[in-house]
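Worksheet for the structure shown next.
All protein chains but one are shown in place.
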Amino acid sequence: MKKLTIRISSILSIGILTLGLFTGCQKTDGGNSGKGLGGADQTSYPLKTDVVLKYWMPNSAPILNVTEKGEFPWYKEYQKRTGVSLQFVYPPLGQEWQQWNIMLASGDIPDIVEYFWYNIPGGADKAINDGYVAAINPLLDKYAPNYKKFLDDNPQYNKMLKTDSGNYIGFGETVEPGFDKQMMAVSGYMIRKDWLDELGLAVPTTIDEWYTVLKAFKEKKGAEAPFCANLDYLGKGTAAAFGAPIGYYQENGKVKSGLLDPGFKDYLTTMAKWYSEGLIDKNFASNDGKMMDYAMTSGKSGLCFGWLGAHMGKYTTTVREKDPKFELVGLPYPTLKKGDTVKFAPFGSPVSGQCASISAKSKYKELAARMLDYNYTKDGAMFNNFGVENDDYKMDNGYPKFTDKILKNPQGLTLAQTTGFYMRASSPHPGWQDHRYLEQYYPLKEQKDALPIWGKIDYMSTILPTLSFTTDESSEMSKIGNSIDTNHQEMYTKFILGKEPLSNFDKYIEQLKKIGIDRAIEIQQNALDRYNKR
Amino acid sequence: MSIDNINSIGRRAGSLSYSKKYKKENFQYRCKKDFKKYKEVYIMLIPVILFYLIFSYKPMYGALIAFKEFSPAKGIIDSPWVGFKNFIDFFTDIYFWRILQNTLWISISSLVWGFPAPIILALLINELKNKVFVKTVQTITYLPYFVSLVVICGMIKDFVSDRGVITTFAGIFGFPAINMLQESNLFVPVYVISDIWQGIGWGSIIYLAALSGISQDLYEAATIDGAGRWRQTLSITIPGIMPTIIVLLILRMGGLLSVGFEKIILLYNPAIYATSDVISSYVYRKGILEQSWSFSTAVGLFNSVINFILIITANRLSRKFNDRSIW
Partner (left out) sequence: MKNQTIGEKVFNIFNIGIMIILVIITLYPFLYVIFASLSNPDLLIAHSGLLFAPLGFNLLSYKAVLSYDAIWRSYGNTLFIVVVGVALNIVLTSFGAYALSRRDFMWKKHVMLFIVFTMFFSGGLIPFFFTVKELGMYNTLWSVIIPGAISTFNLIILRSAFETLPVSLEESAEIDGAGHFTILSRIIFPLSLPTVAVVALYYAVGHWNAWFNASIFIADRRLFPLQLVLREILLANDTSSMSGSFNADSQVQIGETIKYALIIVSTLPILIAYPYLQKYFVKGTMIGAVKE
């Protein structure tokens, strides 16, 4: 190998010589002179230090117009406020997973890494045991008092942020405690209110009412495909009405699968009926975003699932120009009987699977913890959510209102971009997302109204928290998981399309069991039991 | 003094050790002779071989990941060994036979219909008389290759939806107004035909280059001999590009098990998994759940082994029937 290396260098010498031309001044190593936190117990920001921390951060904000070095205005301000200089490392968008693996394999782990540590195979404990990141338990009292307070004040989140062994793996990213229901409800079903008004119909709340409304849309408004959906959106909130949500849930501490519930067959029967009557988009299995956008904006459909901004907002602004009466309102999740509470929600968890962890090998753990703790101070939280006072927002009777710089940016930046540049709230970040941020992010009345409508779900009792699996469990789950998903999605689609007679439903259940759905439930049960013991 | 002479002297001498000694000296002799004749060629090969050693052979130990439970922090060497577990997981998967079958069927269909298409196009272009027309055709037909796959698939989905252009057109012949991508038996035709649509122009380039290398004298001589255009095509044109065709065909065989997942994923949906779910798409979905290298590396290794066997077979057949071989 040595000889080879010599040969390599001699042959590539010309190439490497030219390297100088193009690398410019790339060599940065943080410039740390080994100075630690410097003695004095600092609890005020900005911290006084010369240390430069390396920060690995997946870049999910819209990046058009970002400066060459990838510096958002937010980052500059953040470094100023915390007093810590940061050297950011961003994996290119879409390549986060590869880069993360390579980073770990190379052993050169930056001081702070924001990643989905909770979701990695083997769970967060594995990340600690394998020596990638440090558990921050010992740092909490002295160096992260604000985060500690946050954890103490919110026992439910606390439980979600701990691992099975009781470790805190990093600084978590959550929604504002107390407002979780409406903050997570940023997606749901929406319906053409103007059509409803025209037809003199009330907003439907039960499955039967949905049927009536969809039929009316088709027959009286000429909607070719009243219910616009793709495979995912079709069942996201409707199957739950039959007591059989698509996926796993818990009931009284027991993990269950909606697919095995008796209500699931009723659900499929209903959907198949709707499809055969032309109420569901004939292309639903093959539909993609673009086709659904078209359906909703051209009048082909009147009901769909979507997100407040990307769909409700986009469609409304697009179509209102030509048809000012266009109005989409949030539709409550349907139930079977009028007045029933909806118990299942297609939400994620109020605690993101991502968090900012500190590398096990970092020499500046205390400093990193101190810095990240800033996000949990009142100042830090306001900054992360609203930006700089009097520049990005102004206090109006105690309510932080965004200025025109954010809402109607003079340089023509969209709301998505301004909120991505000047603050961090638009994507998961260590800290919590303020509900007032969300309220202002959605300017239309319908959007603001939709939040409580979609949030009116008693989901806390049924939703499964993010579970941690051991490595063996992980690999077993993924082995079974993919086959279950494939089988289930295939059969489910065929039943509704009418390609598979519903008389074969029992065979489908048998197949699921053969693949191992019971074992999957068992594994999750074990994980849930461990979680409950935390 | 030729090598044959030396050998025959050795044989006539009769003893085993005698010819063995000559064989060894023979080899050294041949080496020296070869080096003398091809000295500069040896020099030419140095960077080439180095390149493969450094970038292909040195990293090859990474294939071991297929036999391990890889953990990036532990590195490849220290990750625990699991033997054939990943492979067994793969082979015993309930969908294994289906995805294997789909992969092969799509590949072979692509081969049967898609391989000849650019050749035929090249031949037809070759017959065009008007130079301007030829240039126009050549310049336009390769364009779809450069339109990104995402856009092309978006178009395809639109064209074959229940109200799409192609569906409507087929309706003239009595075809029902259904979304073609929700019918299992229509997936492969849609896939293969759209492949041809996107790639025929670009694929014909190499054949056009081969055609331009055929000496015009041969055609002139044939015309004088009274051969018509069809005859000329059969005896001059096709044999003229046959070497190119065969090489590309053999190389294609070496990619039989590798149906790329991008286009499949953009076009398929659960309603038609039965014919559209291939190895790469299935593993891709699994990868999203599992996030581990080991399994996909193992599947990749399996693909490679099969592909390698295929190309060796194709090459052997070619050597036997055509006397042409890649090595």
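As written, the chains take the letters A and B, and residue 1 is the first residue of each chain.
Convention: a contact is a pair of C-beta atoms (placed from the backbone, for glycine too) under 8 Å apart; a residue touches a chain by one contact, two chains touch by 3 or more.
All values reported here derive from a predicted model rather than from experimental measurement.
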Legend entry - Residue in contact with the excluded chain [from A:Val51, A:Met271 or A:Met291]: A:Met291
Legend entry - Hidden-chain contact residue, picked from the options A:Leu201, A:Ala310 or A:Ile509: A:Ala310
Inset, instruction - From the listed residues B:Asn86, B:Asn179 or B:Thr297, report the one that touches the chain absent from this view. - result: B:Thr297
Inset, instruction - Tell me where the left-out chain touches chain A, residue by residue. - result: 8, 12, 15-16, 19, 22-23, 26, 60-65, 68-70, 89, 91-95, 98-99, 101-102, 105-106, 173, 175, 183-187, 288-291, 293-294, 297-298, 307-310, 313-314, 317-319, 321, 347-348, 352, 414-416, 419-420, 426-428, 433, 441-442
Inset, instruction - Please give every residue of chain B in contact with the chain that is not shown. - result: 30-31, 34, 37-41, 44-45, 47-49, 51-52, 54-63, 65, 72, 76, 121, 124-129, 133-144, 146-148, 150-152, 155, 158, 163-165, 197-198, 200-201, 205-206, 208-217, 223, 228-229, 243-244, 247-248, 251, 254, 293, 297, 300-301, 304-305, 307-308, 311, 326-327
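Convention: only the chains that are shown with their structure count from here on.
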Legend entry - Distance between chain centroids, defined by C-alpha means - chain A, chain B (Å): 40
Legend entry - Residue numbers on chain B that touch chain A, as the complex places them: 46-47, 50, 53-54, 69, 71-75, 89, 93-95, 154, 157-158, 161-162, 178-179, 181-182, 269-274, 277, 282, 285-286, 289-293, 295
Legend entry - Residues of chain A that touch chain B when the two form their complex: 4, 7-8, 11, 97, 101-102, 104-105, 107, 120-121, 130-132, 231, 282-283, 285-286, 288, 290-291, 471, 474-475, 477-479, 481-483, 485-487, 489-490, 492-494, 497, 499, 514-515
